[in-house]
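Left out: one protein chain. Kept in place: all the others.
On to chain A.
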Amino acid sequence: MESRLFLLAKKSGENAAKFIINLHPKYFQKDIAEPHIPCLMPEYFEPQIEDISEAALKERIKLKKVKASVDMFDQLLQAGTTVSLETSNSLLDLLCYYGDREPSTDNHFQQSEKSEELEEDTGENDKKSKADDQFGVTWRAKNNAERIFALIPEKNSYSYCTMIRGMVKHRALVQALNLYAELLNNRLQADVYTFNALIEATALNMNEKSEDKWNNILELLKQMAAQKVKPNLQTFNNILKCLRRFHAFGRLPGLQTFREMKAIGIEPSLATYHHVIQLFYHHENPSKGSSRIIYDIMNEITGQKFTPKDPDDDMFFQSAMRVCSFLRDLELAYQVHGLLNTGDNWKFIGPDHRRNFYYSKFFSLLCLMEQIDVTLKWYKDLVPSVFFPRSQTLIDLLQALDVANRLEVIPQIWKDSKEYGHTFRSDLKEEILMLMARDQHPPELQVAFADCAADIKSTYESQDARKTAPDWPANSLNCIAVLFLRAGRTQEAWKMLGLFRKHNKIPGNKLLNEFMDSAKASNSPAQAIEVVKLAGAFSLPICEALTQRVMADFAISQEQKEALGNLTSPTSDSDSDSDSDISEGI
């Protein structure tokens, strides 16, 4: 954890320094490094050329200054100079890519807090677009791109293509399709990227049914083949991504697309497999038979080393592990993990949250299905060097320990949890205490458990100090008291009783019985009466049973007997009569 924080801190320091250098370049001109290190010199973000010329326009385009370039272009046109087609096209590129807005200049310095796609919510994400695109239609009507597009005298296919791509990127789908029709009317040819964008446009069109959309996509592909445009990996990945929206209908077309890709000889990337998995395992409904396609996929790609070919490549492992966890198949999970460790594939694990998701699912599956020794070995390996477990993961591990009857590891787990920041997670603490307090254990273990319980108690107390309303769960109180008793720390155990009253929580029956046992063991009737008084204070039904026990087992004086009788008398008259009878009998 610290190492990651440290790295992040270093990186942010670097970024801040770079920002300052670029802000005041004139102070940082001294260059004594031999050979010259370009990346340490200040970068120039302001255009140098001031006169109105095409070179100035090119410079502004290069510097990605959208507004300045548009102004320069307008000035050039007003001055009457023609702008070359190439420059116009690159201006169109700039406008279309950024949607007529300035590119965010300081995205170096902000963590990209765009909506991270948690794969668990893929249902919602089908409607949302990827983090790069904005939601909704962001292509303003009659914006500069269209205006300049109209102004260019001779448009070549590249102009059309870049306009179509821009429109699709910013979700002006109908216009994109119309522009494509215009392109065909002018007998120009679109390139493969344009077709990719058009496929995406067809699939995003909200008004049509899935079958129609699929037919449209097929039409586009046929046109592509007719115009002899070679499809690339992006084409097929786009198709598969769009088929995800069609849910069950998309499965057969998806497989057909996959086979087509292989038949042509385009090697599928991890993103391809990710889309196929999402296509088949989207609705996690175990009542329907789940597809077995994940096994085919894993058989296909085991041992293969991948290189990044698609920006979605890093989503594969997350979805694969999600499927393994859903199918409860440990063998498959091992296979996926093996693939992760082949060659350089580990780099495809993605950013932090995806890595955490992957390992959480993997470890939970291990806890569920694997033998405890192997699980503990994985625990040592993975935690904390690879990922930090959530409290739910730790609870899974505890349950696995419980099943395998290895409860002696619990104090160690608690110690580790404190380091991972789970000190104040009440569900985790309750689980630990409950598991420890449930059964009797050999004495050394009891001592260890009692130490652990004392530790947890201190965390509760420190939590109290911070919060105004102290909140100890009743279960925890019960368990801690029991553990103290069993380990022979009777002093502290009796203190716990006091805490019950303080926090207004009701002690359990078993607990009171154990206290009674301990009082008997230490042969102190005062303590026994204490217990009864406590029970009486809470008006517990067990109070009578306890009273009787006190009467039976302890040698108590007459006043004490009367006090006991008084305690139980409010409950019922007959009981007190019977009590007095019993006491008479004794």
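We adopt the following convention: a contact is a pair of C-beta atoms (placed from the backbone, for glycine too) under 8 Å apart; a residue touches a chain by one contact, two chains touch by 3 or more; residues count from 1.
The working rule: contacts and distances are computed from a predicted model.
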| query | For the chain omitted from this view, which of "Coiled-coil and C2 domain-containing protein 2A", "Small ribosomal subunit protein mS31", "AP complex subunit sigma" or "non-specific serine/threonine protein kinase" is its UniProt protein name? | reply | "Small ribosomal subunit protein mS31"
| note | Among the options A:Gly80, A:Gly265 or A:Pro442, the absent chain makes contact with A:Gly265
| Chain not shown: contacting residue from A:Asp31, A:Glu102 or A:Asp296 | A:Asp296
| Which listed residue, A:Ile37, A:Ala150 or A:Met206, touches the chain dropped from view? | A:Ile37
| query | Looking at the whole complex, which of A:Glu146, A:Asp313, A:Glu370 or A:Glu431 touches the chain that is not displayed? | reply | A:Asp313
| field | For chain A, residues in touch with the removed chain | value | 4, 7, 34-40, 89-90, 93-94, 97, 132, 162, 165, 193, 218, 221-222, 224-225, 228, 230-231, 248, 251-252, 255-260, 262-265, 280, 288-289, 291-293, 295-297, 299-300, 308-311, 313-314, 344, 346-349
